[in-house]
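Each chain you see keeps its place in the complex, though not every chain is here.
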Amino acid sequence: MPDPRFFPSGPALPLSEVARRLGVAPVRDPAALICGVAALGSAGPQEITYLEQARHLPDLASCAAGACLVSPALRARAAAQVGPQGPQLLVVADPKAAFMALTAVLHPEPRIPAGRDASALVAASARIDPTASIGPGAVLGAEVTVGARSVIGAHAVLGPGVQIGADCHVHPHATVSHAVLGDRVTLHSHATIGRAGFGFHPGAAGLTRVAQLGRVILHDDVEIGAQSCVDRGTLGDTVIGRGTKIDNLVQIGHNCQIGAQCVIVAQCGLAGSVVLEDGVLLGGQVGVADHRTIGRGARIAAKSGVTRDVPAQETQSGIPARPITLFFRAVARDLRLGRAGKP
Amino acid sequence: MPDPRFFPSGPALPLSEVARRLGVAPVRDPAALICGVAALGSAGPQEITYLEQARHLPDLASCAAGACLVSPALRARAAAQVGPQGPQLLVVADPKAAFMALTAVLHPEPRIPAGRDASALVAASARIDPTASIGPGAVLGAEVTVGARSVIGAHAVLGPGVQIGADCHVHPHATVSHAVLGDRVTLHSHATIGRAGFGFHPGAAGLTRVAQLGRVILHDDVEIGAQSCVDRGTLGDTVIGRGTKIDNLVQIGHNCQIGAQCVIVAQCGLAGSVVLEDGVLLGGQVGVADHRTIGRGARIAAKSGVTRDVPAQETQSGIPARPITLFFRAVARDLRLGRAGKP
């Protein structure tokens, strides 16, 4: 059961109501009360859990949950595991999605009240929707706009002209400048959006900073992790497409063009002017050299270094990155020769 | 044209005045007004652009800019591309430098007014130049000094005794302690300067922190990126030399001695007591083991791991780093054997 200090419980629901919400068949004991969600191994009689994979089937025998969501494919084998006092099974097409839907009901996210904290520093010309929430110490510059129901966390700093859409969540300490955010964008703590990128021109007196006159555009449903940086464009914009999710400690250089529904795992670094087409997946700690394009749906294994364009749908690995079969062959050869004691 | 919400325009200039400022010959239509800068592909009739490389010559044919800066070497080929209504060409020795100079005139950086925000918390013993700017919520400890025209951003925290020179820019949320900064130093958001480094001594009760009694010295014109960390020295100082530029998410361990005019790209990590001589270039995500020296002018390819000293002027790559020719040979062999299907 989630710690109630951090996750206040919502209403308890009879199992019949749970079943009704999921649109599934009634259950053995429809009056049984469900108060929360929990993992298969730790759930108690007033909690509901779900069976994610067949390899967890044996755990069902000792599962003390009040109910368990299972897929049609695993229903029969699950039923064979569960004892007479075991969890009641609810069969749904996508147990994880159903579990997530119930989580939202049983453990609703705390509502952050609308309005601005007295300690926030909001420019007179900022336009804040009355349903938005502005946290303690937040600093909003001239002409900033914040849309309906958006939450600006404690000490967040939004520079002049920044636009925040509706239902966004800017966590504490994020800093945003020269940026336009769509709706439902999440910025985690300490994210830095809109910094002047790393561009210098060599001259007689050393390196001189190249002015960065572009913006950052974050489309709807983008998420940017804690400590991640998205630098603004030089003359054009740095763009992150709809629904793309970026983890913690990621660097996105100036002028990058990231497509929709990409996933970028923690500590990746994209140099300037990189293009990711839609649906690209980058594993953790990947690096991509400047001006490279990674095609639609390509997947790059963790820790790879991309130095050439990657064709759509291809999976690559290695430094430099190459088709993953070639990577595995090289590793296999290294290990085989090494084990044979051949230097 | 830069978004005027973020980059207010300066004065419009007749092209004759632009030419005069660059010290170049007069032009076809000296009265044409120039209001801003833009990239070759997007510039309009009231904007000036520049031709960076010969491979962009074909783009000149459709370029709608009012004027374009070109190098003497490309002048003739550029003129052949431009139509009678095309951009007027201004021939300058370094088009990019000229473009940067015009940018500073046409899009001057917004002046941040001097003075301290009422919400800043400044110790009575701090000595702040009257021309400096102290942002909202900034915290300045005892005996801090801030030089002329320096800008301390919102919520920046300067610990006791920190010295900031003239014309520095400390962006919002940077934290600085035990540090002395020269002039024209830039710290981006969330930079952490002067943290006690990662030093522990094993004992009966586990690891004990080793006191870190040194400082961080940042010389003139140093730039430190967002989320980057420079740990202070143990008994001596951690030093970053004049004009060195450090990108985002970089870790500089305690006691490092970084020379002048180095460039350290995002996500590099330098362990303790590393020495970089002047003019070293580290590509992104490079790691350098403790106590290693990288000689003057050496270049380390992205994602390399430096485990031995690197001679001056050498280019290395790989984990462990080696002369780049050896790295490329190993990669070529891996790829050749892999494509031949040899495991």
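Which chain is which? They are A and B, in the order written, and residues in each are numbered from 1.
Throughout what follows, contacts are C-beta pairs under 8 Å (C-beta built on N, C-alpha and C of every residue); 3 or more make two chains touch, one makes a residue touch a chain.
Nothing here was measured: the structure is a model prediction, and the numbers come from that model.
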| query | If 2 of the identical protein chains are displayed, how many copies are present in the complete complex? | reply | 3
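Quick note on the criterion: only the chains that are shown with their structure count from here on.
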| Rotational angle, Cα trace of subunit A fitted to subunit B, multiple of 5° | 120
| message | How many angstrom lie between the centres of subunit A and subunit B, each centre taken as the mean Cα position? | response | 29
| subunit B partner contacts - residues on subunit A that touch it in the complex | 119, 121, 137, 139, 143, 155, 157, 159-161, 173, 175, 177-178, 190, 192, 195, 198, 200-201, 203, 206-211, 213-215, 227, 229, 231, 234-236, 249, 251, 253, 267, 269, 271, 285, 287, 289, 305, 319-320, 322, 325-327, 329-330, 332-333, 336
| note | Counting only contacts in the complex, subunit B reaches subunit A at residues 2-3, 5-7, 37-39, 42, 94, 96-97, 100, 103-104, 107, 109-110, 117, 119, 135-137, 153-155, 171-173, 188-190, 221, 223, 225-227, 242-243, 245, 247-249, 260-261, 263, 265-267, 284-285, 302-303, 318-319, 331, 334-335, 337-339, 341-343
